[in-house]
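The chains shown are only part of the set, and none of them has been moved.
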Amino acid sequence: MEWHNISDPASAELDRLAERYQLHPLHVEDCRHRNQSAKIEEGQSYLFTVMKVIRFDPQDELEIADLDIFLGEGFLITVIETDCPETEGLIERVQKATADTDRSDQKYYRLIDEIVDSYLPILDRLSETLDRVEDEALASPSPQTLATIFETKRTLVQLRRVMVNTRDVASHLQRTESPLIARDMWPFLRDVYDHVARNLDTVEVLRDLLNGSLDVYLSSVANRTNQVMKVLTVLGTIALPTLAVSGIYGMNVKGLPGAESPYGLAAVFGLIVGTTALLLWILKRYGWF
Amino acid sequence: MEWHNISDPASAELDRLAERYQLHPLHVEDCRHRNQSAKIEEGQSYLFTVMKVIRFDPQDELEIADLDIFLGEGFLITVIETDCPETEGLIERVQKATADTDRSDQKYYRLIDEIVDSYLPILDRLSETLDRVEDEALASPSPQTLATIFETKRTLVQLRRVMVNTRDVASHLQRTESPLIARDMWPFLRDVYDHVARNLDTVEVLRDLLNGSLDVYLSSVANRTNQVMKVLTVLGTIALPTLAVSGIYGMNVKGLPGAESPYGLAAVFGLIVGTTALLLWILKRYGWF
Amino acid sequence: MEWHNISDPASAELDRLAERYQLHPLHVEDCRHRNQSAKIEEGQSYLFTVMKVIRFDPQDELEIADLDIFLGEGFLITVIETDCPETEGLIERVQKATADTDRSDQKYYRLIDEIVDSYLPILDRLSETLDRVEDEALASPSPQTLATIFETKRTLVQLRRVMVNTRDVASHLQRTESPLIARDMWPFLRDVYDHVARNLDTVEVLRDLLNGSLDVYLSSVANRTNQVMKVLTVLGTIALPTLAVSGIYGMNVKGLPGAESPYGLAAVFGLIVGTTALLLWILKRYGWF
């Protein structure tokens, strides 16, 4: 069994292999055009699979690289489309782990399985981001929270796309009765399908919760505005009697009651404090604070 | 008929049983990896079922434990994955209740049935939480309400996942024509399916109502802000004439009408009271209070 | 043909009938446990149907009672689970209306038909509530409106559940080729299905409109807050020049222009009125009122 690993899809080696194994021109073209969807197609004498390797790049952005796999009778061709350390590491890992077998279908299964398993830590990380965003939305909503919500939404939308297509691949693999895959591999392929389906499920759950956290953000901000308004109104309530009474006693009009009396000041203060207390009591009764 | 109950999936006993009953390595592996989805798979000579036992832990968080069941000709193996009193109690209960029969399919049905029935009090509790949340959202929306809404949403999302998978298990059981389950059990399995379907239905209804209560929360807060604004405006309306008139009569300008007259004060007060009353009347006419 | 009507599912008569007609224990148990879903199940020699009778109780809450029906060769058993005047009246009505026939399938059809028809006035009433709620949400949104929206939502959620299950019953009846129902009844059963489907349709429409009215409520409140803010700002605009000018002329500072002049007062008033008018004109230009 031969495993041809091609790091540069533009290389002439791919053409040589295409000729040797009679690969369909459209499939070779697919290897050379990035951003294919994950998919599986049955060629004349081989299975052509496009898988997606995902990682967060140093700038915390999602990077999705294509890995093309040709599984044939006695050969396995992997084409790394993008220069991605993740993909190369993954292929090396699988090559080592399956060094003791000469069956191409087992190597193929391991590849698919490893790729699907590699999605889990990414989902965990998004789940943590979501936890953080929820706490922020409740406790201290800020434009930064909004921006994170939106970025996470974008990431989830991209992930969902990959997951849906990968599930279709896994579902095809589970149903296929291709002679290239021996019968004893079937339960394992079913296992892969289960994992992908669960991943997709997780993505949907995260999306659902994320939308919820946007609603919570809005509600939380509305609640805060309500609190601010109440403070403003309470402030206004405290100020009102003082301003009104002192304004009145500041008028250049004759005969203000008590203006000439030595107890006038105390009476005026009493009036101010009394009306303020009354207003605050009313607000308190209506449950403002 | 033998019932092997294994409390520790890591124990060697599981391996011995696996060998004796020819359990598929993937199924044994599933027992040892937590957080499988509820599922059912037909092995060579047995049925492998993963069920979920759910309880609220003392911190009021949902705890979901796995229970793996192998149903074979003349044997039943249960594997308790997590150290969960709920699961152990449930198995004891079923063992006692089915002590009088030697049919493994009946014991198996009872297990499934008990697990499905155990979801009901959890749904009832969530339903009560929802009632409380709705009342709060209408009467006194607070950030705490928002937090409860979000927690309940998370719980429902988890529950839904369990329910959907359990329904698939029940649906499979209902359709299966496995020789391991005698024909007279069929109506009972159908009954289990009905219960699970109704549970799932309840979860969907609770989710729907919960989303509604978030909208109500937002609307309720918006309404309160509106009320606060009105109070603020009414306060402003009361203050305005007093401040304006007293400000004008406080000016060090000559010739303010009535400033020198003994009836001036009364006229000024009349002016203040009159304009205030007019403004309040206008607000009342437009239905502000 | 015998029609056994049992008002108390706990009575021993049900057991006697179960023995005589060989009713399945699960079905008898269903009669004794309330809150079954509406459903239909084919027994050995009979059709077991659970239907829901709905009414608004005096407190305006939805009350859903179970009516269990066994249709067999030459017999019809109805079990009234809850003590509900609605159900009893309905059965009496059907018994009278079908007194002239001895066919159990015709009586059975009439029962189902009457139950399905009884949903219509309930939907009409909800539709009226919705109309009222919409008008309120637009014209005078209040917390009471919100509470009504939420209650109606709950009611619709319950109704939907009943309708969906009843539709499944009707759909089963339409497709069944049970020998218990003569061929000439088929168009009538199809008619029942059409009615249920239309009812369900109405429930969906009402739900859709109800969600819309919640959005309208929120928008309406937001609009009102906007109006209140504008009033507050216009008030502030009217107050500002008076307060500023009178404050300035109230200062104990020498040389205020015109303070000593006999035309000072007129000039000051002119200043106040002029700046107020200018500000109001500016607000008007920007379309504030």
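For reference, chains read A, B and C in written order, and residue numbers begin at 1 within each chain.
Heads up, the rule we're going with is that a residue touches a chain if its C-beta (ideal position, glycine included) is under 8 Å from a C-beta of that chain, and two chains touch if they have at least 3 such contacts.
Everything numeric here is computed off the predicted structure, so don't read it as measured data.
The total count of identical chains across the complete complex in this file is 5, with 3 shown in place.
We adopt the following convention: only the chains that are shown with their structure count from here on.
In terms of their C-alpha centroids, the spacing between chain B and chain C amounts to 22 Å.
Averaged C-alpha coordinates give centres for chain A and chain C that are 36 Å from one another. Multi-chain contact residues, meaning those touching two or more other chains, occur in chain A at positions 250. Listing the residues of chain B that touch chain C in their complex gives 134, 138-139, 187-188, 190-191, 194, 198, 201, 205, 208-209, 212-213, 215-216, 218-220, 222-223, 225-226, 229-230, 232-233, 236-237, 240, 243-244, 247-248, 250-256, 287-288. On the chain C side of its complex with chain B, the touching residues are 24, 26, 37, 39, 41, 140-143, 146-147, 149-150, 153-154, 157, 161, 214, 217-218, 221-222, 224-225, 228-229, 231-232, 235-236, 238-239, 242-243, 246-247, 249-252, 256, 258-262, 264-265, 268, 272.
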